[in-house]
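Shown here: the complex without one of its protein chains, the others still in place.
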Amino acid sequence: MNRSRIPLSGFAIVLFAVVFLVPFAFILLTAAKTQSESALLDFSWPTQWAFVQNLQAVIEARDYLLIIAFINSTILTVVSVAVVVVLAAMAAFVLQRRKSRWTGALNLIVLSGLVIPPAVVPTIWVLQKTQLFKTMPGLILVEIAYAMAFCVLLFQAFIASVPRELDEAATIDGAGPVSLFFRVVFPLLRPIIVTVVVVQSVFIWNDFASPLYFLPGDENATVQLTLFTFQGQYNNAYNLLFMDVLLVTIPPLILFAIFQRQIVSGMVSGSVKG
Amino acid sequence: MATATAGRRSTYPYWFLIPGGLIFTVFFLVPSVMAFYFSLTRWTLFDQEFIGLDNYVQFFREPALASGLTHTLIYALVTSGLKVVLGMALAILLTGPIIGRGFMRSVAFFPVLVSTIGVGLTFQVLMHPTKGIINQALAVIGIDGPAWLVDPSWALLSVALVDVWQGVGLATVIYMAGILTIPGEYFEAAKMDGASAWHRFRHVTLPLAKPATISVIILSLIGGLRKFDLIWAMTKGGPGFTSDVMASVVYKQYQAGFYGLSTAGNVVLFLLVILIVLPLFWLVNRKEES
């Protein structure tokens, strides 16, 4: 490394740290302050650490609402992602392998799933007609529907690189379509499955609008909604609000730490979803 | 290849499409199509009545609703413009000879993953006109910062800036991927010819990173036009109606119980997205074919 680059690098590192890390440091510090100190909204070291007390207060608030929300969000995320991975991979397999005059139209429909903003009230209408409004399975089905297009496109692109000879060999060995797919093809998709799982988990965990519309009610709160209700609830208790922000941010943080590479490449290849 | 699909039983049966396709159809396509009908009705939870285009007339006549359309366009243009410029600048910096590249990339990318509501609430505090650390920091260097979210002329822009803060990491990574695919000889050749850094950027990087630019534009336009959570967390469309966008207008009409009107807003947004994004897709495809 050339010595003249050190000042520039140093400057860039400091700038990045200030712009991108200070807000996170602010969350962390405010979450550790007492209520009166947090109301000053300043960026300072807490004179009195109240981290544990705040943690306890946030967890106990409103009859352990946060615990309920964490359970709900976990169920929502795990189930939606598990289902969408299997169904999207199946659909992508056939869409990629079997070309017909329908292919163009089907691909256009898939693409529409990425571009079109979902129609909210008619979705509620469908959920009501199917007795699924305000239920966790209803919200899960909606999340699956919204994630489907993105996942199908990613799987399609990846399956294109899986040689067809494998399919043929398995078929000659007497494998039917189901065992061909689940025994031969699905295991080969592992890299892209990891990407899809990680990226979709982050998206669904962070989703705010869908639970707001399709699963209203305190007893059904997801973690993103607790941020919102706590904001009104706590008024000036910024320490508790930011403790909640911190807790809600931790799961994606852990995923990011473990799967950085997959998340970044997944986001880039599926960047249209934004 | 044809041997694999012997007989009528295919190796790639269409029923594989059914489970996923059914969920997608019932919970996404059907509501999207039904929206066109519902937007022509006066619809409360208790009754429903066909009223033709009245909801659309209402939408464009009422300034509070119509301004949502303008704000949406401004918001989408500002966020995607800034993401293109900053994303490319950061990508050039991070693909260049610099120490701490991995650290900077991670740091800039992390906000992409954080809950948008959390980001919104955090910046609402950081942007407090008097007590917020942004204005306190500006005051140190002698700048009297604006009131950000509570200043009618700054509110929409403030949210857009936070959107850029959160999303620029993704744009950067896309550009980095784009720039790294440019063969090094191009830069070497340009250097040999004595091209300045600006010339190398203008005549090598910029044209060859075009696919990345189009990706960034498409993704940030789609995201920007549909944005709801960040705006709702930061201003709820306020002060007054000054930062109301289509998605927040749709939500407010829904909250008020005006389901037909809310759905009409949805359809307007839908058409807006198609109108803006479809030509871009078309452009990309044509470029790829030629």
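Residue numbering begins at 1 within each chain, and the chains themselves are lettered A and B in the order written.
Following the convention adopted for this analysis, contacts are C-beta pairs under 8 Å (C-beta built on N, C-alpha and C of every residue); 3 or more make two chains touch, one makes a residue touch a chain.
Here is the rule we go by: contacts and distances are computed from a predicted model.
J.: I want to check something: the complex is missing a chain, and I'd like its UniProt protein name from "Ubiquinone biosynthesis accessory factor UbiT", "Carbohydrate ABC transporter substrate-binding protein (CUT1 family)", "Acyl-CoA/acyl-ACP dehydrogenase" or "ATPase".
T.: Of "Ubiquinone biosynthesis accessory factor UbiT", "Carbohydrate ABC transporter substrate-binding protein (CUT1 family)", "Acyl-CoA/acyl-ACP dehydrogenase" or "ATPase", the absent chain's UniProt record names it "Carbohydrate ABC transporter substrate-binding protein (CUT1 family)".
J.: Taking the full complex into account, find the residue in A:L8, A:L28, A:L55 or A:V86 that is in contact with the omitted chain.
T.: A:V86
J.: Looking at A:V78, A:V194 or A:L253, which residue reaches the missing chain?
T.: The one listed residue touching the chain not shown is A:V78.
J.: Which residue from B:G81, B:P129, B:G145 or B:P211 sits in contact with the chain not drawn here?
T.: In the complete complex, the chain left out is touched by residue B:P129.
J.: Among B:Y12, B:F38, B:F110 or B:F258, choose the residue that contacts the chain missing from this document, as touch is defined above.
T.: Counting the whole complex, the residue in contact with the absent chain is B:F258.
J.: In the full complex, which bits of chain A touch the chain not displayed? Write them out.
T.: Answer for chain A: residues 62-64, 67-68, 71-72, 75-76, 78-79, 82-83, 86, 128, 133-137, 140, 178-179, 182-183, 216-220, 229, 232-233, 235-236 touch the chain left out.
J.: Could you pull out which residues of chain B are in touch with the chain that's been left out?
T.: 42, 44-47, 49, 54, 58, 61-64, 128-130, 147, 149-152, 236-242, 252, 254-258, 260-261
In the analysis below, only the chains that are shown with their structure count from here on.
J.: How many Å are there between the centre of chain A and the centre of chain B, using C-alpha atoms for each centre?
T.: For chain A versus chain B, the centre distance works out to 16 Å.
J.: Where on chain B does chain A make contact in their complex?
T.: It comes out as residues 1, 3-4, 9-14, 16-17, 19-21, 23-24, 26-32, 34-35, 38, 43, 93, 97-100, 103-104, 106-119, 121-123, 125-126, 128, 131-133, 136, 165, 167, 170, 173-174, 177, 215-216, 218-220, 222-223, 225-226, 228-229, 232-233, 247, 250-251, 254, 259, 262-263, 266-267, 269-270, 273-274, 277-278, 281.
J.: Where on chain A is chain B touching in the complex?
T.: Listed in rising order, the residues are 1-2, 5-6, 8-10, 12-13, 16-17, 19-24, 26-27, 30, 40-43, 84, 87-88, 90-91, 93-95, 97-98, 106, 109, 111-123, 125-127, 130, 141-142, 144-146, 148-149, 152, 164, 167-168, 171, 177, 180-181, 202, 205-206, 208-209, 213, 223-224, 227-228, 231, 238, 241-242, 245, 248-249, 252-253, 255-256, 260, 263-264, 267-268, 271-274.
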